[in-house]
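Dropping a structure here in structure tokens format, bear with me for questions.
In this view, the complex is presented without one of its protein chains, the others remaining in place.
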Amino acid sequence: MLTAGWMLPALVAAPAVLAGLSLLARTPRAALWVGAVATTVIALVAGCAVAQVFMHGPLECVGGWFFLDALSAYHLAILMLVFVFCGFFAIVYFREEIANGVFTRKLARRYQALWFGSFAAMNLVLVSNNLGVMWVGVEATTLLSAFLICIHVSPAALEAMWKYLLMCSVGVALAFAGILLLAAASSASLSGHDALLWTRLMNPSVTLNPVLVKVAFIFLVVGFGTKAGLAPLHSWLPDAHSQSPAPVSAMFSGFLLNTALYCILRCLPIVEAATGNRGWGREILVVLGILSILVAAVFIVAQHDVKRLLAYHSVEHLGIIALGVGLGGLGVWAALFHTLNHSVCKATSFFGAGMLGQTYGTHDMRRMTDVARVSPVWGTSLIGSLLALIGIAPFALFISEFLILKAALNEKAYLAAALFLTGLGIVFIGALGHAISMAWKPPATAPRPLRTHHAEALLAWTPLALLLLLGLWIPAPLRALITQAAAVLGVTP
Amino acid sequence: MTLILMALAIWFTTGVLCLAFARRPRLVQMIGPVGAVVGSLPALFDASRALLTGPVTSLYLPWSLPGANFAIGMDALSAFFTLPIVLICALAAIYGREYLRPYEGRKALGASWCMFNLLAGSMLLVVLARNAVLFLLAWEVMSLSSFFLVMFEGEKADVRRAGWTYLVATHIGTAFLLVMFVLLGQPSGSLDFDDFGQIAGTPAVASLAFVLAVVGFGTKAGFMPFHVWLPEAHPAAPSHVSAVMSGVMIKTGIYGLVRTLLWLGPPPLWWGYLLVVIGAVSGVLGVLFALAQHDLKRLLAYHSVENIGIIVLGLGVGLIGLGSHHPLVAALGFAGGLLHVVNHAIFKSLLFLGSGSVLHATGTREIDHLGGLLKSMPTTGATFMVGAAAISGLPPLNGFVSEFLIYFAAFSLLGASGIPVIVAALVAIVSLALIGGLAAACFTKAFGTIFLGEARSGHAKHAREAGPCMRAPLILLAGLCLIIGVSAPLVIRVIEPVVSQLAGATELGEWACTAALPLAIVACVGVGLLALFVMLATVRSALLARRLVDESGTWDCGYIAPTPRMQYTASSFADPLTRFFGPLLGTRRKFSGPRGFFPDSASYSTETPDMSRERFYKPVFGAVEGALSKFHWIQHGRLNLYILYIVLTLLALLAWKLGK
Amino acid sequence: MSAWTDIILVSLILTTFWLLGSSRLASCIRICAIQGVATGLLGVVGGGITIRVAAISLAIIVLKGLTFPWLLSRALRESNTSHEVQPFVGYVASLLIGVLVLAFSFWADSRLPSLAHGASRLVVPVAFALLIAGLFLIVARKTAVNQVIGYLVMENGIYTFGFGVVREIPALVELGVLMDVFVAVFVMGIAIYRINRTFDHIDSDQLTLLKG
Partner (left out) sequence: MSLWNFSYAVLGLLLAPLLPGITNRTKAVFAGRQGPPLLQAYWDLAKLLRKGTVYSRTTSWVFRLAPPGGLACVVAALWLVPVGNFAAPLAFPGDLILLAYLLGLMRFMTVCAALDTGSSFEGMGASREVQFSALAEPALILGLAALAYATGSFSLSGIFGGVTRPDWLQVGPALVLVAAALLIVFLAENCRIPVDDPNTHLELTMIHEVMILDYGGPDLAFILYGATLKLWLLGALLANIFLPLTGFAGPAQIACLVAGMVVVAVLTGVIESVMARLSLLKVPQLLVGAAALSVLGFVLMLRFAP
């Protein structure tokens, strides 16, 4: 434990320091390479931490400020995976912009600094035991990533940034009110520092004022839900995702949303315990989840901008995760598994969309046709990930969605199951049409084929291969880790 | 089991290899077909052994997916469905190698062969799977690989539409199956097939599961009105793929339905009635729509719907037999239905491969542009004629045997008590009779217009017979049609175990004996017929030997200058019938007649789009899309209102959860 | 001590109404500054003055009283748009709504189990009122500057709540929160600046390029 303790602060400190350092980068390429490599190293450290948790139970250090249990460890692992992918992808993505001088050193430095900054902030969210600090982390991610959206200043990008900034700030402010209410609820039995410590709040001996807890949870759900992009609080999401550069979009939908959702998950068991485990809080998640799926479906059918399409897919899948958690039982397990699948898949699809967007000079799917010929690597990976996103077997998302359906039927939530299937069906029908025309429709004006390096193929196909593997075979450790994480949420399947 | 695993391994690995060597079409053209054929041999051996000597082997490995186990088993039913899969896939592969040669270098043959072998493997896995998750995975891989095969010529708009329709339909079907399997798994909490039997205890749930199965599997099998993808997708695919899809892939739907029936316990009568109605509708409407088509492969696709209808009639009569406690009838009905599965697999793939050769040689699927091919393509023509006779259910070919068994069952049901049962039997009989007549009409039209008479266009004039690799499978399949036709009594001995699995083992001997005598006589008549025919033919030639035999033009009824284009076309041949059934078909006729004293070209064309697509699916999808588009204002871009959403959500939740 | 607290709380309410009613951006910023100072003082008058409380209160007063107003007015100065508030909802209506909000807050407070121990009974209703009024300002005003002000009012509300209800939040957290708010406003300031440079207006109501 003690030996492992230093890792958690390091996970926050290292990126923070690197953020500062990367302001000194000489060339843009250097900045990006440093980013990628350093991220990988940090990921390895995090890996050790996760392994520690997996084998020897939760880590707690620095007087209980830092804390890592199975739930956060699992999310941490996903976070690292996504960031490593994005880090290397950034090198590929900005290559062309560097070549034609759009991506200057100044930009590169700022980009990399903000990148590490938000990295640090997300780590902070995951490793902090104190709900207040967690909140600080979330707000920090908002502020730092805001500028990532408009690395390239354009009216649309500015607008997206402004909406993102204001909506998330307001939302997260509400979340803070929620946290205060939670502290107030606990103030009868806890005081001072402990009032916001998750480990203390989870302590069964602590008695919380149920009414206040309920109010608090509603504030938390609305607040963090805004950041997580649950409908109808999702309005900023398509704008931000569509305007930011591909690596950023990938990171956004790959994990930023899950960070916020993670905060809700943290608070869920507290509420459930306080309200006598009658699924009082889960109900809310089910409703918001279903709503997100349906709203996403509405906009996916008539979408033409590929990045907005992917953004709405994020809304849909976050909704699916929320639904799964809300259903409880097997659903929680499935939802956590789905988190991993969605993050990997979504990152990949944004990679493909970004590269092809550069090649075609547009994100309009009506003009991005015959992608597999224009870029055998990125085209196939984009189509593949799109098919995976709409739940085609044998990709892992099919399994997790099947399990969520199973959970819904087991819990006798027949209406939820029906709406879930309807939403997925509409999404499938809508998105498949786009995918088919992108893959096979002969192009009106064929752009020059995109030349790709072998390493890129690795980057493009590894995630898909991973999804395929997970769809056919889940390694026992992963399974156990997810089960432990589900146990943190008070579910023992 | 090891053999089966070997087959799966060979298929999947060769599939992946094809993808790996995609850059080298020649090599792929070797690996793909060879792999498909070699892989089929062990499976063929294992399946036939299981069917003949009847040991039920199975393999059960734990699997790390939640709820999943790698459980596969080979019982009579699986073996019975394995045989056609293996056979047709192998033959289609042999055929496909030559069929695809023109595309070498122009198309991604690597992907195509990869998907073909994946399709074969996944179909085998579907019929072997003994666990819901494994089954669903195999099921989805099957759909996906066949989808990619359909999209072979994806640059064409109609192919893209076909692919979209296909994948959407099959995926919606799968959704029903997901629900069904979860329901089946609930009593025992396990998704292994062996534990599904417990649902029989709750009739209501069993009925629900049955309906879900009918919709889910029916979509794959092509029951009306879920068949809408079928006439789109089968013509779009390359012919050897169409043969596999139409011959065996849609049968996996039948397999699923039958397998499900095994779990659901004693069937109430209405299940049987439902199936009989579906069968009658699919059969009659299927053949009628086929009659109205003039695209050869589309015509064949509709005949798949028709034959699925016949199969379902058999199953339906069988279920009624079970429900009304006539095990004999049940056995006969199931036997007929199941036997027709194999028969249809054989002659339908024969016909699709034949049509492929025609397409290959002439470059058109438009029946009305062809003609006189029998002279330039004798083998293809002869085998196609055999297939046509077989699919029309004419003795002494295999189609007659299975239809005969279904008739037999239905007629035996007439003796039963209960008006509804008798009516159902009568419906089955009448629809079978109608289907028989119409099918004959449709295939005399197809065969006559394509292979007989004179070439109607340049396409057909310069046709050349396909190569040996494309002819051999045709001959083999045509031979099978005849063999099964005349060896019926033995064949039913072979399918005894399967039927006993469905209808209960007790009546086994009885039904087989009951059916054996007539079938034996039918077989004798068949043989006698052939003998008589040979005799008369020799008599004829003997008579003509010493006489003057001359050649001239066809008697033109005094008309001066007949041209090939004046021949009766397929459309005109079918016109009286399509007009008679017009209300059911909704055929669109475009006619611009000759005008003026010196009329220039006149034209007449008919098109019969799918009824359910036009009248049901299109409007529904349109309505849904319209309804969805009504919600687009949500994302209007005004930040203030977005933040208002947040506030309202907050208030709504507070009011909802704390209001009381 | 509760008397001083009450006075400050009342002043918070008054400033909020003043904001709802005032028509010029410049004055809005000034009022916001006053409210910020008041919020800061709340900590001082509340309980015994420890170092921690003093430090935090000072920080708040400096930030909310000086820095933010400066940032905002700079953004305003550079924007060559009219310095009118441009409301969706008129001033009178806004005031009426403010009254309703206040009433609602008191009602809500009565519904919740008693929270404010030690500090004044007014804390919770006032906090709610500020929170909701802030949201209302964001929704009902067009210019970006106004929305930032609304955000600040919200913040004040939340701080008030924290002050009244949770006596000692760990200093670290509070500083973190404070820093976040600071950065937030700072970033918003820059954003406004850029928006203004790109669109040459700071009218967030006209930012509707992105739809669907």
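For clarity, chains are labelled A, B and C in written order, and residue numbers in each chain start from 1.
We adopt the following convention: a contact is a pair of C-beta atoms (placed from the backbone, for glycine too) under 8 Å apart; a residue touches a chain by one contact, two chains touch by 3 or more.
From a predicted model like this one, the values you see are computed outputs, not experimental measurements.
Novice: Among the chains you can see, which ones touch the chain that has been omitted?
Specialist: Taking every chain of the complex into account, the missing one touches B.
Novice: Out of B:Gly553, B:Gly626 or B:Gly659, which residue would touch the omitted chain in the full complex?
Specialist: Only one of B:Gly553, B:Gly626 or B:Gly659 touches the chain omitted from view, namely B:Gly553.
Novice: Identify the residue among B:Thr252, B:Asn307, B:Ser357 or B:Ser392 that touches the chain left out of the display.
Specialist: B:Ser392
Novice: For the chain that's not shown, point to the residue among B:Gly67, B:Gly216, B:Pro231 or B:Gly371 touching it.
Specialist: Among B:Gly67, B:Gly216, B:Pro231 or B:Gly371, only B:Gly371 touches the chain that is not shown.
Novice: Touching residues of chain B against the unshown chain: what are they?
Specialist: The list for chain B reads 371-372, 374-375, 385, 389, 392-395, 400, 404, 407-408, 411-412, 414-415, 419, 422, 426, 429-430, 433-434, 436-438, 440-441, 444-445, 447-449, 452-454, 517-518, 521-522, 524-525, 528-529, 532-533, 536-537, 539-540, 543-544, 547-557, 562, 564, 566-568, 572-577, 580.
Simple rule for what comes next: only the chains that are shown with their structure count from here on.
Novice: When you take the mean of every protein CA atom shown, which chain's own CA mean is nearest to it?
Specialist: A
Novice: Find the geometric centre of each of chain A and chain B from their Cα atoms only, then give the gap between the two centres in Å, rounded to an integer.
Specialist: 44
Novice: When the centre of a chain is set as the mean of its C-alpha atoms, what distance in Å lies between chain A and chain C?
Specialist: Each chain reduced to its C-alpha mean, chain A and chain C end up 31 Å apart.
Novice: Among the residues of chain B, pick out those that touch two or more other chains and give their numbers.
Specialist: Only 632, 635, 639, 643, 646, 658 qualify.
Novice: Can you list the chain A residues in contact with two or more other chains?
Specialist: 162-163, 166, 170, 211, 215, 238, 299, 302 - these are the residues of chain A that touch more than one other chain.
Novice: So in the complex, the part of chain B that touches chain A is made up of which residues?
Specialist: So the residues of chain B in touch with chain A come to 63-67, 133, 136-137, 139-141, 144, 151, 154-155, 159-160, 163-164, 167-168, 171-172, 175, 178-179, 182-183, 185-186, 621, 624-625, 628-629, 631-632, 634-635, 639, 642-643, 645-646, 649-650, 653-654, 657-658.
Novice: Could you pull out which chain B residues touch chain C in their complex?
Specialist: 632, 635-641, 643-644, 646-647, 658
Novice: Considering the complex alone, what residue numbers of chain A touch chain B?
Specialist: 162-163, 166-167, 170-171, 174, 211, 214-215, 218-219, 221-222, 225-226, 232-233, 235-236, 238, 280, 283-284, 295, 297-299, 301-302, 330, 333-334, 387, 392-394, 398-399, 402-403, 405-406, 409-410, 417, 421, 424-426, 428-429, 432-433, 436-437, 439-442, 471-476, 479
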